[in-house]
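Every protein chain of the complex appears in place save one, which is left out.
Let's look at chain A:
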Amino acid sequence: MRNISEHVNVILRDNIPLSMTWRNRDYKITKVGLHHDYFEGKTLVHIFSVLSDDLFLKLKFNSKNLTWNLMEIYQT
């Protein structure tokens, strides 16, 4: 598991991530493992634990400033 914490762009459909752009490269989301949310103070954040083929990505959406962050990656 590698911590990243970098800003990324994410395309959603029906509140599910479809693809992510990170460092000028597109990653197609192939599976959503878990979507959970919690409050950081009064800000609701959504965490999407997803797969892009054999790459695991943990994406964080801040519902206050509407930004996406790539938190972690993991590859077998």
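The rule is simple: a contact is a pair of C-beta atoms (placed from the backbone, for glycine too) under 8 Å apart; a residue touches a chain by one contact, two chains touch by 3 or more; residues count from 1.
Keep this in mind: contacts and distances are computed from a predicted model.
Comparing "Nucleotidyltransferase/DNA polymerase involved in DNA repair", "Acyl carrier protein", "ATP-binding cassette domain-containing protein" or "Sulfurtransferase TusD" against the UniProt entry of the hidden chain yields the protein name "Nucleotidyltransferase/DNA polymerase involved in DNA repair". Touching residues on chain A toward the chain that is not drawn are 1, 31, 33-34, 36-38, 40-42, 47, 49, 51, 54, 56, 58, 74-76.
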